[in-house]
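In this view, the complex is presented without one of its protein chains, the others remaining in place.
And now, chain A:
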Amino acid sequence: MTLLHLAILFPFLFAIFIPFLYKYFRNIHTGWFVLILPIALFTYFSQFIKTTMSGKTVIETMNWIPSLGINFTAYIDGLSLLFALLITGIGSLVILYSIYYLSKEKEKLNHFYVYLLLFMGAMLGVVLSDNLIVLYTFWELTSLSSFLLIGYWYTREKSRYGAQKSMLITIFGGLAMLGGFIMLYMMTGSYSVREIITAVAEISTDGLFVPALIFILLGAFTKSAQFPFYIWLPDAMEAPTPVSAYLHSATMVKAGIYLVARLSPVFAISPEWFWLVSLFGIFTMFWGSFNAVKQTDLKAILAFSTVSQLGMIMSLLGIGAAALHIDSMNDSYFTIATLAAIFHLINHATFKGSLFMVAGIVDHETGTRDIRKLGGLMSFMPITFTISIIGAFSMAGLPPFNGFLSKEMFFTGVLRVAEMNIFNLETLGILFLIFAWVGSIFTFIYSMVLVFKTFTGKYQPEKLEKKPHEAPIGMLISPIILASLVIIFFFFPNILSLSIIDPAMQSIIPSLIGENGYFDIEISHWHGWSPELFMTIGVVIIGTIGFLSLAKWRKIYNLHPKKLTLNKAYDTSLIALDRSSSRFTKFYMTGFIRDYLIYIFAFFIIILGTTIIIKDAFSFSLKGAAPIGLYEVILAAVMAIGTITTIFAKSRLTAIIALGSVGYSLALFFVLFRAPDLALTQLIVETVSVALYLLCFYFLPELKKKDKKVSFKLTNFIIALGVGTIVTLIALSANSERASQTISAFFIENSYTLAGGKNMVNVILVDFRGFDTLFEITVLGIAALGIYSMIKLRVKEEEK
């Protein structure tokens, strides 16, 4: 247990104290106590920047289950440090914001902050774990805490729906991912990411390589809301806004991005990885932005925009992976995609976090998030308006905001795809370009919608619940900080490049590092009149036209039939699953004992019958069989007749008497086969049993006393015949082939010398195998007590 481990586990430990702090310090908002933790952690993680800048890593191991190769190994390199700083940094701002957002009188703050800390710890665990199983454990903890946070207002139906949906989808992906991890373990014999990376050369031709890749991508795609799994994210917007800002834009949804980046050194050499990651990413980018324009709820726009931006980062990671396939002298030419991915990851966290907080402020101050009701808020909320302009313009990719830089790099990366002479990219690369460009136009449009529909236009006081006014200063601090970062990162992008981005790139594409151990990134603002710039200009022009004529072409969204949406498919399949399983259960769980017995007996017949046939197990020989005597034949005939009479008896009395005759014949068989003790017992037991049967019979109702002919049921007969035949066949086979001698010689020799008795059966019962007898006595005792209590104990009428 080192300080690093403690840093990961500290949020969990701290969460224990939250309920007490909440209970005993009611006057102070619980968030103030919580705020200390992420700030401390952020400071702690900042110290590592120097380490990773010099290309070093930190590894601390704590044994968990060493015998299974599962150890809690904390590992800091450029990539995990970037995420750890994001988690703690945005975490601090979000908690600060939540202090003003959530009322300490009305809300259950203890729940909120416990869930939030649980999430923060889990997320730190995901990004700092080197061991895949530990990573998976934390991964599922993030799903769980996200579920709890989405369902925070659990009395609302929509919250519960959203929570369930996100749970089902992310857990599905998580389980698939676990399967992928186990396949990796089967191929390499290790759960450690670092060790797996060193073994890449051996496993890339393994048959499990591609399945592992697909399963792990399923986990990443569901978590990071890629097409077609993005559907949970818009519904997760039912969570309180600080949660949406933190989990569903800046951190948790980037866990899938993290996973793809982390495992890039393992899988990037396969073309499947490139195609899946970049194609799904680029299509998600387009689809998310296209759908965002349609939304009327501020948070829904932001949700789809998150989907779109995550798709963009994902596709950039895929394109970066393709760089590995190029045997060009100038490798860094193609690594720009990876650089753009990391840079945009940071930028997205800044502007999307601030935009969510703005949406929360608008909601908080006006009582609605519907853009059809909002408008003209500019003069009421100047600061909020400024922040949202900065965030939205950065999202649209305009200068002078950081989104401009990363979007230019995005275009550069996509343009260079077409220059890669692999996988037919010289022709298919144009596809990326089109999706990227059209997606960017839609991004521009919804960014404008977000700002101008909310803050400009006509003010509609009659539709608002409250009179709008500027938010309290405490609520504004966090978005102001984020918005300042948006601008700072534009003017000074290189404060990030060497300190954060370069070490992160070293973790993602380690094989492409230049000779001096660095990528030598220099983010410049001005490329000259490059194609990227013209693309951006095109985006702005067409986007502006599109925004202004939005009312006219909005109708294209209605072309898409409602029945064919993915949400509809999800809902329908869930209902269908529920119905079909209930129907299936009702079909075979009839409640009739006869049906269940038929299942059991039919199973018995089929399993044993097929085994006999497949294994050719039936054998028949008369060797060693005892001779047939006349008495036995007569007795067998009597027994058979008695048995059959029992079946066909018209009255129950006949059946009981016939059963008795079978029992007494059995006793006679015991006599003939020289078993005196058995004969004695059987006689007595049979007598008592018959008496009991008659007793039961006597208490039968008048109506039922009418003798009814038993209805002959063919199925019953076939089943019964089958069971009888199988038993006979097995008995004959077993008798024909004896595996070994009996051990009875021992009893015959020793019952007098060792036990001092001459009746061997009795000696076995009370001496050699006395335990059997002890518990057989117990059985009788229990039966007697049971019968007594059944008869004596009655529930009184009024208690029923």
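Note that a residue touches a chain if its C-beta (ideal position, glycine included) is under 8 Å from a C-beta of that chain, and two chains touch if they have at least 3 such contacts; residues count from 1.
Here, contacts and distances are computed from a predicted model.
**Student:** Which choice in "Sulfite reductase, dissimilatory-type subunit alpha", "Gliding-motility protein MglA", "Na(+)/H(+) antiporter subunit C" or "2-oxoisovalerate dehydrogenase" gives the name that UniProt lists for the one chain left out?
**Tutor:** "Na(+)/H(+) antiporter subunit C"
**Student:** Quick one: which of A:T296, A:S484 or A:S689 touches the chain that's been left out?
**Tutor:** From the options A:T296, A:S484 or A:S689, the contact with the absent chain belongs to A:S689.
**Student:** For the full complex, which residue in A:I430, A:I473, A:L548 or A:A783 touches the chain that was left out?
**Tutor:** Of the listed residues, the one touching the omitted chain is A:A783.
**Student:** If you put the missing chain back, which residues of chain A would it touch?
**Tutor:** Answer for chain A: residues 582, 591-594, 597-598, 601, 622, 624-629, 632-633, 636, 639-640, 643-644, 646-647, 652, 655-656, 659, 662-663, 666, 669-670, 673-678, 681-682, 685, 688-689, 692-693, 695-697, 699-701, 704, 710, 713, 716-717, 719-721, 723-725, 727-728, 731-732, 734-735, 742-744, 747-748, 751-752, 758-761, 764-765, 769, 772-773, 776, 779-780, 782-784, 786-787, 790-791 touch the chain left out.
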